[in-house]
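First the structure, in the form of structure tokens, and then the observations on it.
Just one protein chain is left out here, and the rest sit where they should.
Labels for the chains are A, B and C, by order of writing; each one numbers its residues from 1.
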Amino acid sequence: MIKVTVWGENVHERTNDVVAKVYPDGMHAVIAAALGADSSIETTTATLDQDDEHGLSEELLAQTDVLTWWGHAAHGKVKDEIVERVKKRVLEGMGLIVLHSGHYSKIFKSLMGTTCSLTWREAGEKERLWVCNPGHPIVQGIDKYFELPHVEMYGEPFAVPVPDEQIFISWFEGGEVFRSGMVFNRGNGKVFYFCPGHETYPIYYDENIQLVLKNAVKYLHRPEGTWVDSCPNVPVDQAPEPITRQGEGLHQDGDEGFK
Amino acid sequence: MIKVTVWGENVHERTNDVVAKVYPDGMHAVIAAALGADSSIETTTATLDQDDEHGLSEELLAQTDVLTWWGHAAHGKVKDEIVERVKKRVLEGMGLIVLHSGHYSKIFKSLMGTTCSLTWREAGEKERLWVCNPGHPIVQGIDKYFELPHVEMYGEPFAVPVPDEQIFISWFEGGEVFRSGMVFNRGNGKVFYFCPGHETYPIYYDENIQLVLKNAVKYLHRPEGTWVDSCPNVPVDQAPEPITRQGEGLHQDGDEGFK
Amino acid sequence: MIKVTVWGENVHERTNDVVAKVYPDGMHAVIAAALGADSSIETTTATLDQDDEHGLSEELLAQTDVLTWWGHAAHGKVKDEIVERVKKRVLEGMGLIVLHSGHYSKIFKSLMGTTCSLTWREAGEKERLWVCNPGHPIVQGIDKYFELPHVEMYGEPFAVPVPDEQIFISWFEGGEVFRSGMVFNRGNGKVFYFCPGHETYPIYYDENIQLVLKNAVKYLHRPEGTWVDSCPNVPVDQAPEPITRQGEGLHQDGDEGFK
Partner (left out) sequence: MIKVTVWGENVHERTNDVVAKVYPDGMHAVIAAALGADSSIETTTATLDQDDEHGLSEELLAQTDVLTWWGHAAHGKVKDEIVERVKKRVLEGMGLIVLHSGHYSKIFKSLMGTTCSLTWREAGEKERLWVCNPGHPIVQGIDKYFELPHVEMYGEPFAVPVPDEQIFISWFEGGEVFRSGMVFNRGNGKVFYFCPGHETYPIYYDENIQLVLKNAVKYLHRPEGTWVDSCPNVPVDQAPEPITRQGEGLHQDGDEGFK
């Protein structure tokens, strides 16, 4: 079983009537149910205000194969300590699916190293997601494209590094385009950014969206386990080859401590 | 004229006799003199303890085309606010040359999104830097390889994303290898990581090192200027195409405020 | 002066009245005039039937800094020998701008290693090219986007490797999207694929198109010269380090001849 933790900010759902009507139990509940319907996936949910760790304890993350992240109104309320904890796990090999407005989350910006800015408009317009990479595991079962009738538009320029894999590019009714599905390799983990998911539209009930998310979970999962790195000193007597060490006199005591 | 700011931590030079003997005025002074010897480069220096902005005022950074960064013992003392200021400028288009132990600086880790760990040993061994990309502007004037007689070894695995350009790979006497010169595109800026430069060896006096640094400054400089991004709303009446807006009813007032 | 050779297939212009009316002297003539209007660019033209080398002699290519390539109806008539000659120069450092239907030219497919397939429709629809990389030299002077009123649509999936730089993505009236401007590093040269340019529309008279082409020429030009590679044997007595050669007995005479 692939263990997925679905993280939801869960703010709009409690403060906005429109959103509450679409997602009465929160977006995280709908996403978790969709993923959990797959017999190889086991889900847990966690939310911002669940506890003082935003529901993301060391124990839970250690057992999480893939984490999904939805946030929007409260990016700034996510504690830096928890962001570092999540990032550490991604770099060790945990998969991370960043959804929609998560482009501006601390965790995504931290993994990209760029501003992650874009252009946007909320007008309930139509989005058509084109598959750029038809043989890719993430799009199996998806046709050449699929549509969402009402979305928030996200447009280029999207300020991220060149991705490792380009999966989707979107066409918007209002005239914009957007790289709406991309995979970034970071450390031993993979990050999948997936654009759709505005809180006022029932996007996570969409069958194609659910299929992409299931495929992505399977693609990001590393059955071989994860890998913890360090910055180890290799002492001279453990060097693979002999060293003449003519420069030894310059060695400065205690340098090891700087790392 | 290309305006270069040479930033030096300048801690070892004042606290360690070996280092002070090699670099009596600080490493930054030697690097700045080497770069300034090129008629197209104008240099300024800045150091950690120079003032409460580490010598990196908004004004200076706004006028800097390329910044070089050397730090080791005091990465943790660089204020987060100054790191963000430097990062903002890199993403706008300022070039950044990260030297040696700068692999663990806040600014480099922040731009890479990974741990930037490596293996290391200080034994004064020989390093041979091989050119992987002989037609690249950064290696013009450099032969197939060049050598440094005494260095600190940095070895693989180097935990960074796949680079945009692979410039050098090093061979070490003690048996390791290292991707010792790489270019990463981040936002509108370019980052050049260059491995050599341990403080106890006279590496910045080396002619090949100085040539690589001059070439890198010219390669990272963007004569067309820099670009400041944002995350702009594109109102419906400014959309390139008409929008049916069937989903308008779902619009939530004040959503613009979330960005 | 940057020396640009503008290559045109020049078939449609002579066989189709619609095209002849738009480009009476051939598309290459319009492109060359546009580029040549820049004081730093000097142009030559060459066409498929000009001579038995398609106008691309060794001498001309040796002096060409950047080559532009437009072909459509007669990809198969370009001799393999000339394709190899052009490819060799690109890998040495000559810039190559591949235009529109050149996506299926022998030279582009050969440099990409993939099928370079796409989807297409000719209906005179509108194309809007969005800038993905606003600080890039190729888009200086271009606004957030520009439009072409009538084009042939090219759509995703575009079967190329992930590019080194994503410059433009296009929106089409008929509902498709396309990665319409991309830079690929190949050997010591850079390849810029640029989508617009169907022969029945006056696209190469467009000011934005002409500006992009001028910018691209300057970006692809390598003032430091080009680099010719080989696959050299490094004899044992020229090895940087001594070799124990315990395996010497296995050495097979004449192996050098295989390369």
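We adopt the following convention: a contact is a pair of C-beta atoms (placed from the backbone, for glycine too) under 8 Å apart; a residue touches a chain by one contact, two chains touch by 3 or more.
Everything numeric here is computed off the predicted structure, so don't read it as measured data.
Chemist: Looking beyond the chains shown, say which of B:G26, B:P163 or B:G189 touches the absent one.
Modeler: In the full complex, the listed residue that touches the missing chain is B:P163.
Chemist: Sort through A:T44, A:S57 or A:Q140 and give me the one touching the missing partner chain.
Modeler: Checking the options A:T44, A:S57 or A:Q140, the one contacting the hidden chain is A:Q140.
Chemist: Quick one: say which of C:P24, C:G141 or C:P161 touches the chain that got left out.
Modeler: Residue touching the absent chain, from the options given: C:P161.
Chemist: Quick one: say which of A:G55, A:G71 or A:G93 touches the chain that got left out.
Modeler: In the full complex, the listed residue that touches the missing chain is A:G93.
Chemist: Which chain B residues would touch the chain omitted from the figure, given the whole complex?
Modeler: 128, 130-134, 155-158, 162-166, 169-172, 175-177, 179
Chemist: Need a quick check: the contact residues on chain C for the chain that isn't drawn.
Modeler: On the side of chain C, residues 12, 16, 18-19, 22, 72-73, 91, 101, 104, 110-115, 117-126, 149-151, 153, 155, 157, 159, 161-162, 164, 173-176, 184-187, 199-201, 229-236, 239-252, 255-256, 258-259 touch the unshown chain.
Chemist: Which parts of chain A are in contact with the chain that was left out?
Modeler: Residues of chain A in contact with the hidden chain: 92-93, 128, 133-137, 140, 145, 147, 164-165, 171, 185, 187-188, 222, 224, 226-227, 229, 240.
Definition applied: only the chains that are shown with their structure count from here on.
Chemist: Taking each chain's centre as the mean of its CA atoms, which one is farthest from the centre of chain B?
Modeler: Of all chains, C has its centre farthest from that of chain B.
Chemist: Could you work out how far the Cα centre of chain A sits from that of chain C, in whole Å?
Modeler: 35
Chemist: Round to the nearest whole Å and give the separation of the Cα centres of chain A and chain B.
Modeler: It comes to 27 Å between the two C-alpha centres.
Chemist: Among the residues of chain C, which are close enough to touch at least two other chains?
Modeler: Residues 128, 133-134, 164-165, 171.
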